[in-house]
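Apart from one protein chain that is not included, each protein chain of the complex appears where it belongs.
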Amino acid sequence: MSKITILFYHPRIIMTGKHLSGVTAVALAGTLMVVLMAAGCLGSQPPGSPASPPQQITATGSTTVLPIAEKAREAFEDLYPSTSVLVSGGGSSVGVRAVGEGTADIGMSSRDLKPEETGMYPGLVTHHIADDAVILIVHPENSIESLTLDQVRGIYNGTYTNWNQVGGPDLDIVVVGRDSASGTREFFAEYVMNKEDFTKNQEEFNSNGGVQQKVSQTPGAIGYVGLGYTDGVKSLKIEVNGAPIEPTLENITSKRYPITRPLYMLTNGEPGGAVKEFLDFIMSEEGQQIVASADYIPVQG
Amino acid sequence: MKREEATAVQSGYPGWPGHSWRGPEAPFARRNRHLTDLIAGKLLFIVAVLAILVVFFIIGFLLRDGYQIVLETGIWNFLGGVDWNPAGSPPSFGILPLIVGTILVTALAMAIAVPLSMATAIYIAEIAGPGTKAVVKPAVELLAGIPSVVYGFFGLILLTDWIRILFDRPSGSSWLAGSILLAIMAIPTITSVAEDALSSVPREFREGSLALGATRWQTIRSVIVPGAVSGISAAVILGMGRAIGETMAVLMVTGNAAVIPDPITNVFSPVRTLTGTLGIEMGEVAFGSLHYHALFGVAVVLLAITLAVNGLSRLIIRRMQRTPARSRAPGPLMQAVHGLIPLSLPHRARRRIIHPKTTQKFAFLLISMGVVIVLAALGVILLEIIVKGAGAISLEFLTAPPSDLGRAGGIFPAIVGTLYLVAGALAVALPLGIATAIYLIEYTADTWLTRGIRAAVDLLNGTPSIVFGLFGFAFLVLFLNFGVSLIAGQITLGLMVLPTIIRTTEESLRAIPKSLREGSYALGASKWQTVWRVVLPPALPGIITGAILSIGRAAGETAPIMFTAAVFSSRYLPSSLFEPVMSLPYHLFILTTSVAGADDQKFGTALVLLMMVLSIYLIAILVRHRYNRATVV
Partner (left out) sequence: MDDSTILETRDLNLWYGPKQALLDISIRIPKNTVTALIGPSGCGKSTLLRCFNRMNDLIDSARITGRILFEGDDIYADHTDVYTIREKIGMVFQKPNPFPKSIYENVAYGPRIHGVRRKEVLDDVVETSLKRAALWEEVEDRLHEPALALSGGQQQRLCIARSLAVEPRVILMDEPCSALDPIATAKIEDLIIRLARDYTVVIVTHNMQQAARVSEYTGFMYMGRLVEFDRTQRIFEDPTEELTENYITGRFG
């Protein structure tokens, strides 16, 4: 039936007896399908799929921490088949709220807790599981190699609009950033922007991956991402006191690279049971190797 | 008449083996019938009122969580403020750029979509032969079946790049990209409603014009299109509603910068819509914060706009239905026909500069070009996804869970998750929807209550899917404490498709002629028996078609499940209704917007989702086609 008949009252079809058997067939088939699917919902798994194990923990929040949680999950579930870990993103604010409200076991955050948050959820315990740096990325064909922090700020607050104003080619700057609930953006706003407003023309994406994707496709773009998101783009060096510092593992660990930050997994109260096992796993040597393999900085000690 | 024959009547048939079929069973059945009728009527009434309740609930919940922002900033600052900067210090919550963004994106989309849709509708209704029609019409309807996240995916990966390269702009994420996508998404709606309206213009008008010597194009332009103008306006308004409510596609391609383009005609400027704001920020906002309340305020504004657009279309449709085409002022139409006559009078030399047949050729050429553009859009999208996605499809892809953030492994839990969500949505919507429709058609006359129920269903029908998502989140996930769960997603999706089920069931029931019901009553059947045994069975094909269309829509939706049911990755299938679940559209969304280096998987997921939804729509089209051939009234 056309849209008009769906939306407005317009007689179209009369059934004749001959097609009754066809109707019954379709109806039967449909009912069967729905019943089968509903039956699947209520616990019995379709053949060939793994049954859900009895224990389940959820981790929600920062998309910066997410790759670590994902990789750790895979290894963890292999070691502990009786536990499954459900990971989802949403941003650091979501992670804090989820673990505070109890809708997730672990909240992932790439920034410190805000005073309102410690006020609302006083029981939150912070576990420092890795370190990260915020990398400025540009399109691989952009000739620019390094910027000072002031120049970065100038680009993001709209002062500079063309790459040739900061030593690059004659190309309009496309400013790319994160959405307003992102922990990475919070961190960037505090430590790089000094709390200045971002230019209104900034294109916003809701994940590190989105920023990375955009920059990799757009010759004039600049973006900021966490460590694990540098495929397909060029990482810029940051000039400190005239010397361009590359965001290498060494420079970040030694804090010579200026934009570094801790990554956290939060729990409500001290963790127990499967949650503790998961966190212990991440803090273990194997877990920290996973952190490194995700291109993040393992926590020392 | 003899005495013996008189007794024969009272004691049964002569020739009958001495007794009639009235045994002890019969009186029992009779007593029960009144009771059944009573219970059935009451139950159906309760269910039907539920539709109104749902609407009030949604509005109520949105207001409950949204009014705080107006208290804080004042209504004019909220609606008219030009600064949307919730994370700034101090934060500001002016939504004017968002409203402007919505208006601009919709307006340009309509400017693109309406001519193309009209061309296609005219082509299908008036120009195409039956063979071509049988191909073009389903093709356009298939366009309607493509999920919005697939459009967004196509837009983000391909369209924005094309715009960037073609127009030599720094970035392709723009107002233009959003409008192009919205136009493609609105075209099927506008086309099918307009085509319906054009086909309903009585043959006599067409024949009358042709008999005067007018060309087909002159007939179309001066007689048929004016005759269908109410239906066409309704079509355009419906398309507009579709565009206003669209979330996923716009948020993926407009750049999401909350600015008013400067100058206002700069189509390459990034913009942000009301729906895009909800989509991009809702999942991440801190619960109970001012930002949270501001977002609910945005949802209320969106709902208000939807209400207005909806109300307008209903007004026009009611006017159109009240004046059946035959009695519609023959004045303007006849005047139009008379207007054709001077064209052929020789002394009007000016008008003969271009021969009407040439005009027709030109017009038909333009129309054909329009149709080709529409079909080309479909073709390009399908081709890109099929060609690039086919490489990713393997047995592992279809049967294994994802790993490495979705860059490897498969999408099996997402496929099954989608099926679970759809099954649950149907389980919610089918009983409620069919019962409501039965109540509206069979059990009541046209009272204020039924009009209220239909208005509520109308409103639900036009509500953007993201608003359902917000409601599901605020009510099911948080208030009822279901958490992000399969059941929250199922209920939210069920509410979203409920209006479609109600409408299609109502229409199928209406199509059953009154004479069948009368025949049943005349045999002593109760109302419920009549409904159950005589009215419902022949209405089944229509009901099934509606159910199938709902399946297709529910399978492809992202916005309602983003905050209510979906989890990014899970090795296992949910073992209870209260666990979250993976789903194909959400998986595609996350892969596209958050995960780099998963190109194969993206196209593969898009292909699987596309195939699933398109085959469902194809089945619906086939079912409808089969039963349309029965008898058409």
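All chains are identified by letter, namely A and B, in their written order; residue positions are counted from 1 within each chain.
To be clear about the criterion, a contact is a pair of C-beta atoms (placed from the backbone, for glycine too) under 8 Å apart; a residue touches a chain by one contact, two chains touch by 3 or more.
In this text the structure is predicted, and so the values were computed from the model without any measurement.
Shown as candidates are B:Ile264, B:Leu395 or B:Ala445; the residue that touches the absent chain is B:Ala445. In the complete complex, the hidden chain is touched by one of B:Arg33, B:Lys133, B:Arg407 or B:Arg510, namely B:Arg33. Contact with the omitted chain, checked across B:Ile103, B:Leu375, B:Ala455 or B:Ala525, is made by B:Ala525.
Mapped onto chain B, the interface with the missing chain covers residues 1, 5-6, 8-9, 12-17, 20-23, 25-26, 28-30, 33-34, 445, 513, 515-516, 518-526, 529, 533-534, 537-538.
The working rule: only the chains that are shown with their structure count from here on.
For this pair, chain A with chain B, the centres built from the Cα atoms lie 32 Å apart. Looking at the complex, you find that chain A touches chain B at residues 1-16, 18-20, 22-23, 26-27, 30, 34, 37-38, 40-43, 45-46, 48-53, 56, 58, 63, 66-67, 70-71, 73-74, 77, 84, 86-91, 93-94, 96-97, 101, 103, 116-117, 120, 171-174, 179-182, 185-186, 189, 195, 197, 200-210, 212-214, 216-221, 229, 231-232.
Residues 85-89, 156, 160-161, 164, 170-173, 189, 192-193, 195-197, 231, 234-235, 238, 255-259, 269-270, 280-281, 283-289, 291, 317, 321, 399, 403-405, 412, 416, 419-420, 422-424, 426-427, 461, 477, 483-484, 486, 500, 503-504, 506-508, 510-513, 537-542, 544-549, 566-577, 579-580, 590, 592-597, 623-624, 626-628, 630-633 of chain B are the ones touching chain A in the complex.
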